[in-house]
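Notes to accompany the following structure.
Only one protein chain is missing from this complex, and each of the others stays in its spot.
Naming follows writing order (A, B, C and D), and every chain is counted from residue 1.
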Amino acid sequence: MEKMVPVPSRGIIPERDVNSSPILEVSHLGITFGGLVAVDDFNIVIGKTEIAGLIGPNGAGKTTVFNLLTKVYQQTKGAILLDGLDTKGMNTVQVNQTGIARTFQNIRLFSSLSVEDNVKIGLHNQYKYDTLSGILRLPNYWKAEKQSKEKARELLSIFNMEHMAKYKAGSLPYGAQRRLEIVRALATNPKLLLLDEPAAGMNPRETEELMENIRKIRDTFQIAVLLIEHDMSLVMGICEGIAVLNYGKIIAKGTPEEIQSNPEVIEAYLGKQKED
Amino acid sequence: GGTATTTTTAAGGETTTAAPDESTDGSTDGGAAIKIGGIGPLTGAAAVYGNAVYNGSKIALEEINALGDLQFELNFQDDEHDGEKAVNAYNTLKDWGMQILNGTVTTTPANSVTPEAFADRIFTLTPSASSPTVVEGKDNVFQLCFSDLNQGIAAAQYIADNKLGEKIAIIYNNADAYSTGIYEKFVSEAEAKGLEIVSTTTFTDETNDFTVQLTEAQNNGADLLFLPIYYQPASLVLSQAQAMSYETKVFGVDGMDGILTLENFDTTLAEGVMLLTPFVADATDERTVSFVEKYKEQFDEVPNQFAADGYDVMYALYEAAKKAGVTADMSAEEINDKLIEVFTSDDFSFDGLTGSGMTWSDTGEVSKEPKGMVIENGAYVGM
Amino acid sequence: MKKVKKLRKSTRSSLITYGLVILFFVIVQVMMITGNLSSSLRGQLVPIAAYIVMAVSLNLTVGILGELSLGHAGFMSIGAFAGVIVSTSLENQIANAPLRLAVSMLVGGILAAVVGVIVGVPALRLRGDYLAIVTLAFGEIIKNVINILYVGYDSSGLSLSLKSANALGLEEGGKVVLNGPMGAVGISRISTVTAGFVLIIVTLFIVLNLMHSRSGRAIMAVRDNRIAAESVGISITKYKLMAFVISAALAGLAGSLYALNFSTVVAKKFDFNTSILVLVFVVLGGIGNIRGSIIAAAVLTVLPELLRQFNDYRMLLYAIILILVMIATNNEKIKNLINRVTLMLDLKTKNDPKKGGAA
Amino acid sequence: MDFIAYLISGISLGSVYAIIALGYTMVYGIAKMLNFAHGDVIMIGGYVSFVATANLDLPPAVSIMIAVAVCTTLGIVIEKLAYKPLRAAPSLAVLITAIGVSYFLQNAALLIWSSNPKSYTSLFKFEPLKLLDGELTIASVTIVTVITGVIVMTTLSLIINKTKIGKAMRAVSEDKDAAQLMGIGVNKTITITFAIGSGLAAIAGVLLASAYPILTPTMGAMPGIKAFTAAVFGGIGSIPGAMLGGILLGVIEILGRAYISTQLSDAIVFSVLIIVLLVKPTGLLGKKISEKV
Partner (left out) sequence: MLKVNDINVYYGSIHAVKGISFDVNKGEIVTLIGANGAGKSTILNSVAGLLKTRTGSIEFEGQSILGTAPHLIVSKGLAMCPEGRRIFLQMSVEENLEMGGYTRKNQEAEQSLINVYDRFPRLKERRKQQAGTLSGGEQQMLAIGRALMSRPSLLMLDEPSMGLAPILVDQIFAIIKELNESGTTILLVEQNARMALSVADRGYVLETGRIVSSASASVLLNDDAVRKAYLGG
């Protein structure tokens, strides 16, 4: 594991890259649904190449935070700064182009398309040519298609999925679908990757493999990862900093060790600690 | 469609042949039969007109073939009241070997088909496609019915001459060529005749409710309601006028004929309605009586004007063909030329159910006297 | 032979589709030259071509974009009347009929595309059946408006009226091009089978190439999962609109081709029933399956003609056949059977579970 | 004065649309299919009650019952033969089959009852309501239709929201497999839905024919489309929405005709529809389906 660096004064979650500015700065974020305050006064700072975790009981508002970051919902309060840029007024598409990519808690693939096409769609804004060139098959069509095909294969190889390239995404086993979602998100060339329960439906061995891969992704692409997960072996295993949410509010932040021993977190979330 | 008593199915389609009891191929004692094609809507929303023409034609066909001199064979194809389907029907008939065309029943398909018949030199007599465009510029296309032009003008003249009303309201179907055609001619003629048109409203095939149209007519003080429309919407107009307690004189056109024979229709609604129609089912002349009887027997319905048109087309063709010396072995083009000559000659005149002494102009329009009728006690009475 | 095997599956599939159309065209030409083509079939060729283009273009909306449109005939209508007006007014300027046809079709297509944008921009914010009803409404509005539209042409150019042909005030020798409910009458018939064939090929070229390009994938992504598509930076509106407008433009082209094949054309022809008919082609041919659309459009256009011998029962039989075919093509066992047959014919694709929307 | 008279005839027309739309929405809401044959079942209902009253001289109540019985049976048979085999098929396939059924019913009616239209006699012969010294009349059939509409709307809402079978219907409409895992018989539930929908179609047929007394084999087509429009207008799947949508559509149609143009009346109706949908993309009372991400 990477060496942990002391917490800078303005960061709440430990940062690896003290010298560079953080990739994400969220302050006083909040949203209500009807009467329900789903997220309230949410603050977080994430470093350029940090792997951070967001945990908390069911219904705490974790997925909602992701939805706010990606502008699926517009916040009622607070500000989100991505790489120093305020995302106010942006929509999902613009946020993605600015550098946030995500996976979904309920898998959302383009299920009737092939695995390769799913990734190519992720590469939509990476290898561009206009519609007319596509229809007329001008030289730039061939070039971009070739490049995106190669890139797609390369990305799939992270999870050893090249051999599945031609399979229909919807017919893949659950775990493979989750991995494909990650690959697709990566294809958009993000600065920050949001993973919503990436290990759900995976067995412990697959989870271990996933952990390896998340680290590998961070190292290769030099990006930040924020993940939601209920599998503590994963969270405690790879997250450098963790924030705990309960009833829409952050109740704790810190290193895995700190979180694991935080009584409030144990009470609300972890339950009695078991020996493995 | 109704049930034909004599039907044989040839490869090309439905063929009603000459001698019902003995032959199935249409060639009876008189040698081969002249192949007459028919086109009209047998299914769909306009099916009622096509079926009437077809049925009327079938009755004429039987009679003609029984006469024994010329033999006819009739192949009648459905066009669903659609130009494309009508052309398909026409081509099917051509493949079958059609020599003369009895069709099409309605105007829009006729506008598609008659240019083909003109180009192919197949003589065409349409029973009921009444728009002037049907015959315009086509020397071999003739109409048996009044043209919309004549009807509109005749109606305006009739109203003016007989002083039936001065302030006129019109309700017409603005999605229908027939209705719009008559309306346009009526308006220009009415103006010339000094009639005042106080309200003009429209509807479409989808309209059920005529409150607005009737209220407007009423509010503008119309003393006569001119309805250049078919009898189905007319029956709704009449019943809604009654519900509104709006009493006015109503003047209709030949499309209104049939209203009295509408099954279960409350004929008191139509009491006093005047219309120009060439055919009256309860006329007492021998031919009409015999025709109506046969029609009722075979199809269990009272024939309307369209049935009579179909019947007349067959007879007009028969008489012209006889006069021209047409035989079954002639090509369609030969027949075409001969029939044009007869139809446009001065000494050819035809007496049918829908008029007597009919003659045709070079342009293909018929000239016959419209009969002004008024409905009294549920029956037509001449005006 | 080896080369063909090496091609990508989608490419091979496209080539088969082109091949099918070309083969059919050649057969028809040979029959025509040798005089073996019945008038009935001959007369249906251009309408079939138009319906094929309609079906393929609607498939772009329904199959590829995944939105239900019930007003596709409305775009056909725009193309039809625009085409007729252009062709009639250019009769003296462009004597060459094929060229005039091409110009008319082009204008028809462009106008339909413009209307596609006008309808599409607001409508595409809606989804599912709400979008369907707006397209239906659009079709009805077009029909209603064209029914009361009068267009005339004389030396001073085009004139327009919503009242009557007389109100156009045409000069001597002027021509009423569009006469209200009577529609356009006396059209000079310049559409040809060859033009129909070319249009089909162009349509296929556009649609198939689009499907297998970046934009096509984006359109399919929107169909499969809207939220996920946005999350990877694909603008929903842009690609929805793109598919919708291309589809409308192609329908406009088909409309011009269709209208210029008949002496007369009326607004009523392009009503809800025609939209539905084209939808039937698409669904029967397989949603998203271009080759299927072509075959279904051709077969279902000819079918009622083949049923003429059944007289009164013709349309009843047509309905029954339609229902039975729908049931049969969606039956698991029959589907498996078809799959197995195709597999036997096409061993190479056997282990490829990718069910491409390929043609 | 005219305005009120127009309003009344708008409501009169609209209430007929509403009754049809209720049946549409019911079947759509549960079976998730646009049953384009619904209008034709209405036509059959009209003809059957015609045969019962005009040809067999049966009293109106009996004639309505017969029409309901025939249409309900017809609905069940259609469902069994044409729709059930397509349970697993995409919804568009069912839509096309429904169109096949629609063609079938129209052409069967053409063969049975011929293309000649028939004039229907309203089954509701009591005196129309006269207001303001007879200046305004409300036709008897209008009164019956509005009352029937309200009753049907309330009953359907209660059934769907409160009863066990109604909830089962909703469960089936959302997820057939999951519904089966609850022990809900999917086929039975859908059959019941069609039975109710078709029974309603029979009533709609009687009311439509009583209000606009002419019967033709194609009479159901246009009201069917208008009612579908009304259902969407009100928010498809919403029972009160269908009622509201129907009535509004009728009123807009008549008022548009009266105050804007008779020539463009269809265009006006559909333009208003489009505008409303742009403002309220899920119809007037339609639930905004919030998709949890």
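Note that contacts are C-beta pairs under 8 Å (C-beta built on N, C-alpha and C of every residue); 3 or more make two chains touch, one makes a residue touch a chain.
None of these values were measured; they are calculated from a predicted model.
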| item | value |
| --- | --- |
| Omitted-chain contact residue, chosen from A:Val37, A:Leu81, A:Ile158 or A:Ala176 | A:Ala176 |
| Among A:Val37, A:Leu81, A:Ile158 or A:Ala200, residue touching the chain not depicted | A:Ala200 |
| Absent chain, residues of chain A that touch it | 33, 56-63, 105-106, 171-176, 197, 200-208, 230, 232-233, 268-272, 276 |
| Contact set of chain D toward the excluded chain (per top definition) | 164, 167-168, 170-171, 174-175, 177-186, 287, 289-292 |
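As a working rule, only the chains that are shown with their structure count from here on.
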| item | value |
| --- | --- |
| B-D or A-D - the one linked by more C-beta pairs in contact | B-D |
| Centroid-based (C-alpha) most distant chain relative to chain C | A |
| Between chain D and chain B, distance of the C-alpha-averaged centres to the nearest whole Å | 36 |
| Between chain A and chain B, centroid-to-centroid distance (C-alpha), Å | 75 |
| Where chain A and chain C are represented by their mean Cα positions, the distance between them in whole Å | 44 |
| Residues of chain B whose C-beta touches two or more other chains | 1, 42-43, 174, 204 |
| For chain C, residues contacting two or more additional chains | 144, 148, 227, 312, 315 |
| All chain pairs that touch each other | A-C, A-D, B-C, B-D, C-D |
| Chain D to chain A touching residues, read off their complex | 292-293 |
| For the chain C and chain D complex, residues of the former touching the latter | 62, 68, 122-123, 125-127, 129-130, 133-134, 136-138, 140-141, 143-145, 148, 162, 227, 272, 276, 279-280, 283-284, 287, 312-313, 315-316, 318-320, 322-323, 326-327, 329-332 |
| Residues of chain B defined as touching chain D within the complex | 1-2, 42-45, 47-48, 50-51, 174, 201-209, 211-213, 215-216, 219, 232, 235-236, 239, 243-245, 262-266, 301 |
